[in-house]
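Selected chains only, in their assembly positions.
Chain naming follows the written order as A and B, and within any one chain the residues start at number 1.
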Amino acid sequence: MPGEMDKPLISHHLVDSNYSLAEVPSEAPKVGILGSGDFAHSLATRLVGSGFCVLVGSRNPKRTAGLFPAAAQVTSQEEAVACPEVILVAMFREHYSSLCSLRDQLTGKILVDVSNPTEQEHLQYHQSNAEYLASLFPTSTVVKAFNVISAWTMQSGPRDGNRQVPICSNHPEAKHTISLMARSMGFTPVDMGSLASAREVEAMPLRLLPDWKVPALLALGLFVFFYAYNFTRDVLQPYVQENKNKFYKLPVSVVNTSLPCVAFVLLSLVYLPGVLAAALQLQRGTKYRRFPDWLDHWLQHRKQIGLLSFFCAALHVLYSLCLPLRRSHRYDLVNLAVKQVLANNSHLWVEEEVWRMEIYISLGLLAFGTLSLLAVTSLPSIANSLNWKEFSFVQSTLGFVALVLSTLHTLTYGWTRAFEESRYKFYLPPTFTLTLLVPCTIILAKALFFLPCFSRRLSKIRRGWEKDGDVKFTLPASQALAQKTSHV
Amino acid sequence: MPGEMDKPLISHHLVDSNYSLAEVPSEAPKVGILGSGDFAHSLATRLVGSGFCVLVGSRNPKRTAGLFPAAAQVTSQEEAVACPEVILVAMFREHYSSLCSLRDQLTGKILVDVSNPTEQEHLQYHQSNAEYLASLFPTSTVVKAFNVISAWTMQSGPRDGNRQVPICSNHPEAKHTISLMARSMGFTPVDMGSLASAREVEAMPLRLLPDWKVPALLALGLFVFFYAYNFTRDVLQPYVQENKNKFYKLPVSVVNTSLPCVAFVLLSLVYLPGVLAAALQLQRGTKYRRFPDWLDHWLQHRKQIGLLSFFCAALHVLYSLCLPLRRSHRYDLVNLAVKQVLANNSHLWVEEEVWRMEIYISLGLLAFGTLSLLAVTSLPSIANSLNWKEFSFVQSTLGFVALVLSTLHTLTYGWTRAFEESRYKFYLPPTFTLTLLVPCTIILAKALFFLPCFSRRLSKIRRGWEKDGDVKFTLPASQALAQKTSHV
């Protein structure tokens, strides 16, 4: 029999005595709460609203009563724990020991630790709050739950039924009881295994976007590098060598030549690890050897890198569209017109320049449109509604199309400039040439993998074939782990 | 014992007799439906699809049968209610009394009221449909459910498992039974408490974006005010005092000077209540006294105000980017060039103007980029995947950064104009000066709260300290209710 599902929802004698449907009207189930702070207050409010009978245990019931909803019964700690099978402990860790006098009454009951350590406490204590509670009450069953929910969300209720509550305990039945309790309060319980995970669960509310740290630093680093590079080429060189003041370019123009480089490099870094993984599999002749750690991490952060690439691309679009709004653009235009008149040129038209610009604008917009589709399908609610084939089509196929379109956009932007000596300011090559290296390698590698000799071997490997072994019983490639290598 | 989880899923004798896993193949569970309208039809379709055995009770079974799925058994009302424990009543309120002849047969069964009153009926009757049904059938158990689902969604099934169904009843077991039924039909049940909530549940489908009404009216009011103000300054004044026809500015130019004002004021109104709340807590020396109602409502509508601010900002960006597309822009440019030629000026360049524009465009785009991140994290599916610290970081920290960037954007736009007499048309100050008042106050107040004397006291208060009392047992600040004051 599998899983939590085969646990009785209550101890058996209760089934017999209390609840025979539509015969004996049962009383609402009882829950005890120890503590009188904000979170205790929010828990009480939410539990009362979800149809529970709530007993709040306080050392000073009279003073505390006013803070709790009328339907919650505020009483002494002894009375509050006497009847309910489930007791929520909403106190600071340092007050846990004050409950030791209740040890006998708590025997055989479920104690739910809902606390969060502060960042400092988390570093200071090696043992999680929940494990500490369990060590104080060895005859009770301790469950860690609800700590990831803020008092505010707890009180007002989750807006949709999708708020997750990680739950862990050494006692599967107790975990199941609290899971159902969470569900009836409107949350989605998530099984986190045994109480040993409590430290990890307590660390969750202390996290600050851990998946984004490396990608964000990467993007920032790239931006700083390209900004400095472009500053040297576009502002410093004219100032030093031609004594021209172009410092007004700092806020918009230099930013707008740096942003697309960051976006383009980041986009290529989304597709590079997949190529490396495929090459590694080809070389090793098996998919059953683990990738090196750095590659594994890289593969897992592709979504974040891709979204940052999209963000930079979107800013690049906005900055570019703002160019004609600038006063400097207006002055340049007027001065050009005046120059034409003075030079007595009645018609200005450089066909090549016109074509270059029309094409690279169009390619840029198409690349951005494709990237937007990728970004939209990264939204959790949309990703959830796609099957694997669809998700992979969008992220892998459309993503590669976006990469090719961006490369063409960059190449058209560059045109022949890479070959003109005048473009090498301070001997530095034009910025766009720097960014083309990785994407072109990826496109070449992908093209190579399409050759029958490689593609056949690769698909054999991904279906379980090994160079030095025989075919295993594996499921079709559409479900295979190896494919994690080919989506964002 | 907590919650709904300690209810047996069925009355006990059924466990014994019917279902011994893998021994006796059980029949599909039976549900009765009274009514033959659209919703009855959709319910039947969905229930059959979810593996239920459906009996439809009709007063004219032969005529009705054709409308229902073949798997549903259309029969007389008496027969339809004889066997199932759960009967769905899908009829108009005015026909409830026609069922009174079935009262004996319905004794001890669960009647589910799925009806919605019309807006008119809702005002007319003080008693909800479900309570009225309960008063007619005192020996049955009445549950209110499924009314928020449209016939269309009911029939086709929810696209994802996230559609909520509020359920209320005075009988926890019956509520639990219907919750599981809802879940097996693919919906997410939400416990709304006792049948007294039925009126509220019945009002839900009559609501039209109640959270958006005040913020939308506020945004509209601000827009009308600023449009009138800018019309007076930019169109009326030149017409009256200089006899210049600038009416062509009405569709784009005046709109585009009004939109950013609305966006900016709305954004500052998102952060003002948090500052007021903190000031109030500092003054009172406690967080345990409720805020005045207006402040509470304001705090709860910050998300909507913030999103409207983002919408206006996005429109402002689009309108601004369209400026160079206009014919008037083209004419102005050409005329300026001609004027330069006639005046024999070969080079036009005003360094200060260039810098002002480059800086304020860049600041504006950065502010808009930051606002976009805020807007994206307001999407339910993304907000759900963030912990409180992350949500607060994005909404509070990034939001404040956006406010500061917008303020700088406005200040650079204004430059020295606030001090030039010629800008005071009809003695009216330039528009941007009006909008700067609130944001600057907020930024100053926030800076003040960072001073040690205030910040220490505030953090003490938020951990439960009181001026006239002793420290309570509270949970860490990261879970504290008081923090509802610091996020959008």
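One rule holds in what follows: a residue touches a chain if its C-beta (ideal position, glycine included) is under 8 Å from a C-beta of that chain, and two chains touch if they have at least 3 such contacts.
Since the model is a prediction, treat every value here as computed from it, not as a measurement.
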Full count of same-sequence chains in the assembly - 2 placed in this view: 3
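Please note the rule applied: only the chains that are shown with their structure count from here on.
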Expressed in ° and rounded to a multiple of 5, what is the rotation angle of the C-alpha superposition of chain A on chain B? 120
Chain centres from averaged Cα atoms put chain A and chain B apart, in whole Å, by 23
Could you list, by residue number, the parts of chain A that touch chain B in their complex? 9-10, 14-16, 19-23, 25-26, 28-31, 35-42, 47, 49-52, 67, 84-86, 90-92, 95, 114-118, 147-153, 155, 159-164, 176-181, 183-186, 204-209, 248-253, 255, 311, 314-315, 318-319, 321-322, 324-328, 330-331, 333-335, 337-339, 341-342, 379-381, 384-385
Would you mind writing out the residues of chain B in touch with chain A in their complex? 1-12, 85, 108-110, 141, 159-160, 162, 164, 171-175, 177, 179, 188, 190-191, 193-194, 288, 317, 320-321, 323-324, 333-334, 336-337, 340-341, 345-351, 353-359, 361-363, 365, 368-369, 372, 379-382, 384-390, 393, 464, 472-484
